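Since the structure comes first, as structure tokens, the remarks are kept for the end.
Certain chains of the assembly are absent from this excerpt, and the rest are unmoved.
Lettered A, B and C in written order, each chain numbered from 1.
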Amino acid sequence: MLRGVTEVLLSATGLGMIRGERVLFTGVSLSVAPGESLVLRGSNGAGKTTLLRILAGLTRPEAGEVVRTGLHHWFAHREGLKPHETPRTHLGLWAKAWGSDSDLDSVLAQMGLKRPADVPARYLSAGQRRRTALGRLLLEKRPIWMLDEPYTALDAEGRELVLELIEDHLKSGGGVVAAIHGESGFVPTNEVVL
Amino acid sequence: MFSWFANPLRFMRLSNWLAPLCYALSALLIGWGLWQGLWMVPKDEYQGGDIMRVMFLHVPAAWLAMASYMAMAVMSFIWFIWRHEVADIAAKSIAPLGAVWTAICLATGSIWGKPTWGTWWQWDDARMMSVLFMFFLFLGYMALRASMDTRQKAARAGAILAMVGAINVPLIKFSVDLFTSLHQDSSVLTADGPKMAAVYLWPLLASGLGHTLLFAGLTQTLMRAEIWDRRTAQANAKLMAEG
Amino acid sequence: MRPAPILSAFQQALGEAWAGGAGALLPLGFFAGAAVLVPLGIGTDPQTLRAVGPGILWVALALSSLVTLERIFQADTEDGALDLWLQTGAPASAIAGAKTFAHWLAAGLPLALLSPLLALMFQAEASADLLRNAALYGLGGLAFYFWGGVGAALSATVRRGGLLISLIALPLYVPTAIFGALSMTNGPGSESAPLFLAASTLFALAVAPFAMAAALRLAAD
């Protein structure tokens, strides 16, 4: 945070997107500064996931621009788990790919995955799969978190856990962009309604 | 009758003395058969000279290969219909043994074929191909079981395959009569009884019986190991449920 | 027994085989590719090509059915459609049979129909035999598809169960392959071979659906 409060982690101006002859949104501008959270709102099919992919650089917008000043974590519907991967091997793979030296066992314990740590993903329960993917957020400190419906399939304790993670992350100067239906659980700094 | 055998406890008690008996008898029979076959009987020039002595290994192996597949299929059927666990354990134990005997049949046949037919292997020979594929079926059966995550699923998948694959065995038995083959026709297991000369026939039958007993003994030993294995797993599950 | 789900399964599988713009054409492309690459590989001596032709087609048929079949039930298992099909009230064997038949219709039959063309490319003489052979390819292919379906259903839960399905299905293919190859030669036994081919196909049609059904229930378990 050398350059003071004007520094932003993520900003976008004039984003517009068309999908299959249909205009999803136009003129969306937003920014996320350290410690700020942004919640994307809108009914089913409004374009939240699409906007999130644009912000992550996965999809090219039809109009507008995105500037990111740091790395980000990505957590979406599709967890990126292979059927034969276990929570341990999955998190181990990504720890290695990112050159992180986190302690796997403590990450697994924190996510409540001690028991199924060595069960292949094809046998995991829905919530256990989500927790595995969430574990990636703990492997490496990255300034921006992009979360698509982070509470899906989690039990009450899991929700609580995600909420804590988000709050800790915000407190330590990170930023969060999340698409959420229903209660967000935290008070977002900004909201974008699509 | 099935239910009588289906009790694992009874099986354990029975096999405790039956398996060693099988081993002892098979050693005697195979020993005598080989002694006769390798040293005593006259060689047959028409069948390649001294190499024909491999017959005393080849033919029992061929019989056992076919019989073991049928046994595996029957055990699978019994398990599929009546769910007697011992039948599944038997099918599972027979598979690796059957694969070994089939491999022996292939190897000895191939070794015998080089001097007599002038080739190790003949691709369009129905008998050789069907024995080769029976070997693949044994391997496939084991691979399929290994790829399933629970015993129950392994048993179900294996049983389906073993029963469906059973069509292969009649094909092997009759392929020689149906198609032209380098391989000679059956002369022992025919509808009109054996047509082989007695000097060869008796040692051969002795070897055949010996192999059968050896097979039976080994099957029981593998089954005992498997039953111990399952008992341990059950005990573990119980412990975990309580703790 | 309700017939509506069975008919729907058939139509859905047929549609699916043609969907994505390319599904059913895979074996065709495969087949054509092989036909183009083979002469490139083995040279173009007409004598050799003619000798090799019919056999290559059998091989291509067997391989392509394996490739197609691996997906039939695996996709259904993964996306949850299998759960729905098992709860229609119709017998699972009838549904599995209908689906397999549809895939043969979409992928196996075109291969057989294309066979005279490929035979001609391989320097065969144009004659009525080519049409007879096309019928034999169709018949044999049907058996391949049904046995392959058993292998596919058995390995449906094992992602990338490729070797497994080959190990399981190839032995089941052998009788059909032997009779099929034999029926296209002039050797001894070639006259009765088509009959045996037909018998082995009928046997596959009668037995395979039940094995598939049992295997699919297992995959859903």
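By definition in this document, a contact is a pair of C-beta atoms (placed from the backbone, for glycine too) under 8 Å apart; a residue touches a chain by one contact, two chains touch by 3 or more.
What you see is a predicted model; the values in this text were computed from it and never measured.
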| item | value |
| --- | --- |
| Chain composition of the complete assembly in this structure file | A x2, B x1, C x2 |
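Keep in mind that, in the parts below, only the chains that are shown with their structure count from here on.
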| item | value |
| --- | --- |
| Centre-of-Cα separation between chain C and chain A, whole angstrom | 45 |
| Where chain B and chain C are represented by their mean Cα positions, the distance between them in whole Å | 31 |
| Multi-chain contact sites of chain C, meaning residues that touch two or more partners | 157 |
| For chain A, residues contacting two or more additional chains | none |
| Interfacial residue positions of chain B with respect to chain C in the complex | 124, 126, 129-130, 133-134, 136-137, 139-140, 143-144, 147-148, 153, 156-157, 160-161, 163-165, 167-168, 171, 178-180 |
| Contact set on chain C toward chain B in their complex | 147, 150, 154-155, 157-158, 161, 163-164, 167-168, 170-172, 174-175, 178, 181-182, 187-189, 196, 203, 207-208, 211, 214-215, 218, 221 |
